[in-house]
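The other protein chains are all here in position, but one chain of the complex has been omitted.
Up next, subunit A:
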Amino acid sequence: MNMTTLTNQTRKDNSREEVQKRKVPRAGKGFATALRYLLLALVSLTMAFPFYWMVISGFKTNDEIWQFPPTFWPETFRWNNYVDAWQAAPFARYILNSTGVAAAICLIQVINSSMMAYALTHMRFRIKGVLTGLILVGYMIPSTAVYLPSYLVLSELKLLDSYTGLIVSNCVSVFSIFLIRQAFMQVSHELVEAGQLDGASHFRILWTIMTPLVRSSFAVMVLITFIDQYNNYFWPMLITKDPNLQLVSAGLRSFFVEGGAYGLAWPQIMAASAFTIAPLLILFLFTQKTIMQSVNITAGVNKN
């Protein structure tokens, strides 16, 4: 037996040992993975369960919904609950109000946030530092704290109970400015200078060069703003008393209190909640990548 076969032999032994060493943790790993799956499935189902409960409670009869123990599958499906609820209050109008107001706010915020962000990142002027500081502070102080004086201001402007008031009072967001500023900071200043050498104005550089470059940040900003404003409840409820101007959350809440007489018509209330939530869940399903990307960007915002 010469040296080479001997070393080969030991090598083989070594490798066999290695295989055996690996096998033990692998079996344990298989078990751990199974446990992970089980836990995740359990938690996910628990999280989704309130949605399921809402939808099926909306189908139950009033007698069945008050049974104890509750049924996990309706004995009879009363589709009419959904129709009744839809007709009991102007939900179509509420949804349109929410959509319209949220869309208008998004549009305005795209314009004013990008102009502000552009000025803060690619223009030179004296009060720049002050403005940046102001926006930083704005990020920390909750707007809910100033709802009372904002209400008084809006009332002075005679904008209570109007679409204009709903839109104008929400038309600027420190978060949106931050998000776009973050994106613009990544764009090289040389690009702006090149544009200027070509004789383009700042306005043109902003809309034809910068904005297309950071499309994905705008997508995130618009989606987050839209969802926030569509769901918005506290502030719109304060500044509108006219039922025709109510956004969907306030409309649903009045239906819960008045139409549903605080829990006497639970199936209809659950049906109404379900169709209020549905558009958002559908929107989320189609745009979840972008929405979750917001996390990447927000986390980035924080670092500065």
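Following the convention adopted for this analysis, contacts are C-beta pairs under 8 Å (C-beta built on N, C-alpha and C of every residue); 3 or more make two chains touch, one makes a residue touch a chain; residues count from 1.
Note that contacts and distances are computed from a predicted model.
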Just to verify: the chain that's not displayed, which of "Carbohydrate ABC transporter membrane protein 1 (CUT1 family)", "STAS domain-containing protein", "Extracellular solute-binding protein" or "Cytochrome B oxidoreductase" does UniProt list as its protein name? "Carbohydrate ABC transporter membrane protein 1 (CUT1 family)"
Residue, one of A:83, A:152 or A:194, that touches the chain absent here: A:152
Taking the entire complex into account, which one of A:171, A:187 or A:209 touches the absent chain? A:171
In subunit A, positions touching the absent partner: 33, 36-37, 39-41, 43-45, 47-48, 50-51, 53-54, 57, 65-70, 111-113, 115-116, 118-120, 123-128, 131, 134, 137-138, 140-150, 152-154, 168-169, 171-172, 174, 177, 202, 227, 230-231, 233-234, 238, 248-250, 252-253, 256, 263, 266, 269-270, 273, 276-277, 280-281, 283-285, 288, 291-292, 295-296, 298-299, 302-303
